[in-house]
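One protein chain is absent from this view; the other protein chains keep their places.
Chain lettering (A and B) follows the sequence in which the chains are written, and residue indices restart at 1 in each chain.
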Amino acid sequence: MKPARVAGRVMATRKDESLIGQRLLILRLTDWNGYESGDELVAVDAVGSGAGEFVFFVESRDASVALSSNPPVDAAIVGIIDGVALTEEPDGMDVYR
Amino acid sequence: MKFARVIGTVVATQKDDGISHRKMLLIQPISSQLNPTGDTHVAIDAVGAGFDEIVLFASGSSARQTVTTKDTPCDCVIMAIVDLIEIDGNIVYDKSKQVL
Partner (left out) sequence: MFIAKVIGHVWATQKSRGLEGKKLLLVSRLKISDSKIALSRETLMAVCDKIDAGPGDYVLILDEGGSARSILEDKTAPVRTIVVGIVDQVECGSRIFEMRDGILEERGTR
């Protein structure tokens, strides 16, 4: 699961039947501190998130199990982040040498 | 999913039985600002998309989750035709306002 910021939405009338009634949102990928990497993708919303929210999403086949209709999606928002606590930064430092 | 523009069709007479009678389209991935990004893909069309339309495609094993692609050798499927893109509160694409 990866963090992202909700940047926008997509409307599509013609879509796979299993996606009827589902929201498609544009995500900007971030790190766990919320800094955007510049990459973006579209994800189906399984939790009711909104514009600007800090969320996490799953990719690949695991995204399609987030919804009971098992739609053909490769990204799904599965949680809205309330907070992140990092006890150390993953800076590539040696833990033992 | 990523955005893409349909830039052509692909015809292949000899192909795996699993994808016979499936429409294959050539798509160019684009950013949400509609700029081309990355390599073109061949996708199976599950929604009836046409030339120059902006679509959404899904990749990987998720691509086999449509009725059209169930149990087929397919790793990229067009699963929606985009009507409107709104990003940061601005509408960057509205299909109904496009000049044909």
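In this text, a residue touches a chain if its C-beta (ideal position, glycine included) is under 8 Å from a C-beta of that chain, and two chains touch if they have at least 3 such contacts.
Keep in mind the model is a prediction, meaning the values are calculated, not measured.
Although one chain is not drawn, its touching partners on chain A can still be listed: residues 1-3, 31-32, 46-49, 56, 58-63, 65-66, 68, 76, 78-97.
Throughout what follows, only the chains that are shown with their structure count from here on.
The distance from the centre of chain A to the centre of chain B, each centre being the mean of the chain's C-alpha atoms, comes to 20 Å. Against chain A, the residues of chain B that register as touching in their complex are 1-3, 31-32, 46-49, 56, 58-67, 69, 77, 79-89. In the complex of the two chains, the chain A residues touching chain B come out as 7-19, 24, 26, 40-44, 51, 60-61, 63-64, 70-75.
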